[in-house]
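One protein chain omitted, others in place.
For reference, chains read A and B in written order, and residue numbers begin at 1 within each chain.
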């Protein structure tokens, strides 16, 4: 069995931001030399989500609007605010969107349907953030 | 390390539909010959969810009603509609229900609690759909 780890670093400019990381995951997979296995992609932060969906900016706006309507940012609504933190909404949004994704690796490629793309979704950004890629297989 | 891949194909008759795929995953596991490992089950579509829950039709109606109340289908509510697509709600519902599940394989079986069943949940159906099963282990 082989295993391969890669951390992606990037700066998120906005508080809420979705970044397409598909090509970076494909690059890591190529470097791993693994042909058959599983690839875990997970955020190293608890106000963020790695999710798979469409690379369509209108849909991304729909996600952000839905989350904002159902989980308002207003810190005074949340007990987490008593710790001095103002990002309780981001912790809730990340649970709704999901933490991590696992992708099948077949014949050296991400085994995807035609529209699947991997995104890092940040809900409390404006600083450096990290994503972990871990691939195991042969 | 062994790996095994199987695609399930089926036609979804309705726009929103849940299909029990537990037996098909068990059959794939048997064919794989893998006794200890992990089994990823994921939809190859971005308006669908593979999830684990109860095989109880009333509960499935409760899921559908809750999702419909909180994420209305009405395409005019969504920016994704500007692309000509009318399924933004389905992309949001799939994130809430989750994309994929990973199941432990122990002694050649899906290592499940007594009520766990695997479902393909489609939110924009009425055509052919695919599920990917990838099993790695020994």
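The criterion applied here is as follows: a residue touches a chain if its C-beta (ideal position, glycine included) is under 8 Å from a C-beta of that chain, and two chains touch if they have at least 3 such contacts.
Please read these numbers as outputs of a predicted model, since none were measured by experiment.
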item: Omitted-chain contact residue, chosen from B:1, B:19 or B:77; value: B:1
item: Hidden-chain contact residue, picked from the options A:29, A:59, A:88 or A:104; value: A:88
item: Interface with the undisplayed chain - residues on chain A; value: 1, 3, 5, 38, 40, 42-46, 70-71, 78-83, 85, 88, 91-92, 94-96, 98-100, 102, 130, 132, 134, 136
item: Interface with the unshown chain - residue positions in chain B; value: 1, 36-38, 51-54, 56, 58-59, 61-63, 66, 70, 96-98, 101-106, 111-116, 136-138
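Please note the rule applied: only the chains that are shown with their structure count from here on.
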item: For chain A paired with chain B, centre-to-centre distance based on mean C-alpha positions, whole Å; value: 20
